[in-house]
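With one protein chain held back, the other chains of the complex are shown just where they sit.
Coming up: chain A.
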Amino acid sequence: MSAVSHRTRLTVVPSYRIAIGRGLSILAALSIVAITLAAMGRSPIELAGLVVRSTVGSRFGIEDLALFMTPLMLTGAAVWVGIRVNLWNIGAEGQLYAGATAATAIGLFTHWPAFVALPAMIVAGMLAGAAWIFVPAAARAWLSVSEIVTSLLLNFVASLLVYYLATGPWADRVTGALASTERLHMAFPEFWGAVHLGFILALATVIGLGVGLAKSRFGYETAVCGSNPQAAHYAGIGVAPRILAVLLLSGALAGLAGVFEVAGTVHRLQGGLANNYGYLGIVVALLARGSCLALIPAALLMALILDTGIVLQTTQISSSAVLAITGLLVLAIAAGDELAAYVRVNRT
């Protein structure tokens, strides 16, 4: 018989195939990194050893990973709830700043006890994040203005606003730190080294979000709106209010990331505080695909890459390496996911 292909594409890909595909993708990406390092005259094995020792190999490294994961899980969730219904919130960076700013206001200017101040920070930060996306969200919902552009552009506004506050009215006059406010009066309690309560709360938020959307009428209605707005109208589901609600939720999640970052990890509002977490949230959300719980391992992977970048920097390798490795990994995983859908057909 002539050479006919014996492969077919699955419409539903079982998760174990995805897992295998991803494992191989990560291996392929790491091999390319290793080859590149070797071509630069560095020993990949030595560097790998160094990276492993200083990330998962030490108490300090693991604490660091948890601190990186905290904002990444939440910005990842922020982008993920949007993608789920075909909305792209590219402004998590700006909403993170907005949330951080609101938390800072409480942390600098009130002297409430922690059990009042910390919940207040969470509420204020989430509201601020939602407020930061309100105009793009409403414009998208009722005027069909692309949320991609509007939410992205507000990032720069938020970033400059934080620089202004941190160098101007809220600048630290005590220690004279550059582009930074004073240390906040209260912080999320640390429970394991530098790892603070924010990590647990972020974890709980992601789990709660996944369960909540899967089991709620809101989750179903928004899925319908995202998949086919005309069918939603036909079924009597108002599309515009639900687009608004999803985007506000997205903004609130990113705002929460800002709260934990400023009041748990950094303790001061600084220029550059967001550290690209908003943009990296897009990568985390894409890696997680359709599953909310998959945001957790995706955030862990991203945290590992960030940590690796820092370690590589200490050995005089450009900090842009992080971006290159991230890109490589996303590419490999996208290819791996696609290839995992193809199966050999067994004929008898």
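In this text, contacts are C-beta pairs under 8 Å (C-beta built on N, C-alpha and C of every residue); 3 or more make two chains touch, one makes a residue touch a chain; residues count from 1.
What we mean here is this: contacts and distances are computed from a predicted model.
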Candidate names "D-methionine ABC transporter ATP-binding protein", "Protein kinase family protein", "Xanthine dehydrogenase family protein subunit M" or "Oxidoreductase"; UniProt protein name, chain not shown: "D-methionine ABC transporter ATP-binding protein"
Residue among A:113, A:169 or A:236 touching the omitted chain: A:236
Residue touching the undisplayed chain, where the options are A:21, A:71 or A:219: A:219
Option from A:15, A:31 or A:227 whose C-beta touches the chain left out: A:227
Residues of chain A in contact with the chain not shown: 1-8, 10-12, 214-221, 223-224, 227-228, 230-231, 233-237, 345, 347
